[in-house]
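With one protein chain removed, the remaining protein chains of the complex are shown where they sit.
In order of appearance the chains are A and B, and numbering begins at 1 in each one.
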Amino acid sequence: MIALLLRDLKLAFRAGGGFGLGLAFFLIVTVMVPFAVGPQSSLLSTIAPGVLWLGALLACLLSLDRLLALDWEDGSLDLLATAPLPLEAVVTVKALAHWLTTGLPLVLAAPFLGVLLNLPMPGFFWLVISLLIGTPAMSVIGTFGAALTVGLKRGGLLLSLLVLPLYVPTLIFGAEVARRGATGMEVQTPLLMLAGITAATIALLPFASAAVLRINLR
Amino acid sequence: MTLTVTDLSITRGGVPVLEGLSFQLLPGKALILRGPNGIGKTTLLRTLAGLQPPLEGKIEGAEDQIAYASHSDGLKPTLSVTENLTFWAAVFGTYDIQPALDAFELNELADRHAGNLSAGQKRRLGLARMLVTGRPIWMLDEPTVSLDRNAVQMFADAVRTHLGQGGSALIATHIDLGLDGEVLDVGPNKAKPKPIDDFDGGFL
Partner (left out) sequence: MSIAAKANALWEYANPRKFLETSERVLPFFWIVSTICIVVGLIWGFFFTPDDYKQGSTVKIIYLHVPAALMAINCWLMMLATSLVWLVRRHHVSALAARAAAPIGIVMTLIALLTGAIWGQPMWGTWWAWDPRLTSFLILFLFYLGYVALWEAIEDPDTAADLTSVLCLVGSVFAILSRYAVNFWNQGLHQGASVMRAGAVTGADTEEKVSNVFFYPLLACIIGFVLLFIALVLYRTGTEIRARRIKALQARERVGG
């Protein structure tokens, strides 16, 4: 399992691995927002938590179609499926690698982009916390979507169509935490819901992802 | 470890391709799989490797014993030869890649990225992967594609060594490898189309 994780991390950092693309996308989307809605700082600070959450979500989505497709094309998935490692572990490790190379950098970059959008001071802490708890769920759900569409020639758009509705609960609770945090309201309820969703998806969804992958490998 | 296949029927895309196939693969033996293109040799190997369920019949002795090499080698172009092999060795719980490097004369290429190898060299690396799995039954799908004469010899030697150590191999190939293996011709096992009135099972 560790070998697979290390390999995926290595691949992500090597040339053409795509590390940093999601981060760059996050930056660009955030920079474009003031151009679209106007530069008034009061408006920006109101929408900042939501915009940052949405930007992180889209950046996450962007890298999903490479998550399993590359291993599918070069035959690695066939070989992994015949290896002693259960597919449930394979998809979990894949999701973890995706989070480490995409989700975590987004979490760390979010406060800097928050400055650009006049995020109110108390909001920074809760933005980082909510993203830290929410992005693992996005990686795990995304892995499920990637496993569903892995055999398809042009699965990218379909992947987005399938995954985005599944992101709704995470987005709602995550952005709610960030929004409430920014305005100094109590955040406990949405934070617990967010953590619950993340924990449940991590615990259960890999089984669905592995099942779907098995079907696709037939 | 003996692989026993009894009365096996397999499907490709929901359509039966081979039926009534029975054979035994004993330790130390090689079977050469023959049959016209499209008969279902790849499907057979995938079924035996456990990647797809058989339609009917029994496969015994295959569980966690099979190392499968498909048309694609599962190599990452941005990893070096050593890194690629080390990874697969770790996945299969064996850690010594040196014999594999030796057998396919990959020592000189060890630090090259797999993406910079020629097609034949890549194929050699893909076959070297079979050695690091440590599994006794090899399933090889057209293993000699893009290999030169010298490399084919290398491969044949590797298979002979493997058989000598009590392993076995099922090889789908059209060239003569000089192995003294039996030939398994699946041509006669081509599935007959279902009767036209099989509405219940086949929508026909």
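Methods note: a residue touches a chain if its C-beta (ideal position, glycine included) is under 8 Å from a C-beta of that chain, and two chains touch if they have at least 3 such contacts.
What you see is a predicted model; the values in this text were computed from it and never measured.
**Student:** Among the chains present in the display, which ones are touched by the chain that isn't there?
**Tutor:** For the complete complex, the undisplayed chain touches A, B.
**Student:** Touching the absent chain in the whole complex: find that residue among A:29, A:70, A:152 or A:195.
**Tutor:** A:152
**Student:** Just checking the interface: what residues of chain B touch the absent partner chain?
**Tutor:** With respect to the unshown chain, the touching residues of chain B are 13-15, 17, 191, 193-194, 196, 199-200, 202-204.
**Student:** On chain A, where is the contact patch with the chain that was removed from view?
**Tutor:** The missing chain touches chain A at positions 144, 148-149, 151-152, 155, 158, 161-162, 164-166, 168-169, 172-173, 176, 189-190, 193, 197, 205, 208, 211-212, 215-216, 218.
Note that only the chains that are shown with their structure count from here on.
**Student:** Can you check the complex and tell me which residues of chain A touch chain B?
**Tutor:** 2-4, 7, 10-11, 14-17, 71, 73-76, 78-85, 217-218
**Student:** Which residues of chain B touch chain A in the complex?
**Tutor:** Where chain B meets chain A, its residues are 46, 49-53, 64, 66-68, 70-76, 78-79, 83, 86-88, 90-93, 129, 133.
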